[in-house]
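With one protein chain held back, the other chains of the complex are shown just where they sit.
Moving on to chain A:
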């Protein structure tokens, strides 16, 4: 029997609703991020070249990057709504934009471009040391800024954020596992004639992410900018909490590209973890000797390709096994179950960066004071390493269980209770393998960024 109990709607709180409907939201947050971003850009492009003295590097890689997966988990793509690049995009478009339609090519292949860019940026970080070099970080930010401005000059709405931003795609994937969702009441929307949420009205622009809230069934492209809350004449929008990962087993459409990115992130996080472990240089040297290649960058590239392709191949293998029971095409089953690894991706990403946040976090304060000529020295950690390690274990275990449960629920929803376990078993084995591998990487102490 369907329950009549209405889910909790945060927009029922008058104070919050008034704030979200006011012009202060999300502007007030954007002003702060734009200000900080301006300082970061100047610092990384023209500040100290030593990473340990550069506020831009510290704020980006020790504070922002570790915090962002927690944001995605708790608040969906809220970060994208207050992102300084989005502000730059809106302003550029308002002043000079040609507002052309997004080319079909970008709409259809945007996710693939993002996938490739994401892999490339991870690879280049290891080759050229983007994170460890303030100038490298500055270059990356500058290129993103350039891309944002070019797309805002030519195309309508936030084309960059929706179709081209590599972080947007990552946040889209992660926020799908998150605890907050914005949806419209379909019954109310059916009778709507104005469609202000999509088209906009005299006071508020339409959805910058090209979404129509009534048709929205996932978090991937909602950045909680609040435009639809402001423009909806029928108060149809709801902001509700939900069970983490529940979106994966309730969704109706699975996209191969999104699943592909999810599984590639398993490799990326693994590479990030393993290259920061103490034994990595010796391991790289050993591989050099085994392969007979006397160049570390080439050896790393080979290992990188291996690390990226192995999870994809393992998931394909699991799909091939599962196909016997599922009776679906390889592509469709891969697309459907690829999402199951996202909780583990998110947890591993959080666990990895938790170390940087808690063991190096004070570097942000030290370098910030350095901007005013105050030289501070001391330990950069907030808490002891063993405590961080326990938190990392907890996150990875929780992520693994989240992924296992998600795979089971996807199977249950699509193939029924009787077949669920046999269909999802190969995926459970693969996820367990990824989980154990990730767990093991956290048993060894990581190197610091700063």
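As a convention for this text, contacts are C-beta pairs under 8 Å (C-beta built on N, C-alpha and C of every residue); 3 or more make two chains touch, one makes a residue touch a chain; residues count from 1.
Note that contacts and distances are computed from a predicted model.
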**Request:** Among "Glutamyl-tRNA(Gln) amidotransferase subunit A", "TRAP transporter large permease protein", "YtkA-like domain-containing protein" or "Sarcosine oxidase subunit delta", find the name that the UniProt record gives to the complex chain excluded from display.
**Result:** "YtkA-like domain-containing protein"
**Complete:** Missing-chain contact, candidates A:217, A:235 or A:278, resolves to A:278
**Fill in**
Among A:9, A:301 or A:422, contact with the omitted chain is made only by A:301
**Request:** Among A:8, A:116, A:369 or A:390, choose the residue that contacts the chain missing from this document, as touch is defined above.
**Result:** A:116
**Asked** From the list A:8, A:98, A:215 or A:320, which touches the chain that is not on show?
**Response** A:98
**Complete:** In the full complex, chain A touches the hidden chain through residues 45-46, 48-51, 96-100, 105, 109, 112-113, 116-117, 119-120, 123-124, 126-130, 132-136, 138-139, 142-143, 145-146, 149-150, 153-154, 275-276, 278-282, 284-285, 288, 294-298, 301, 304-305, 331, 447
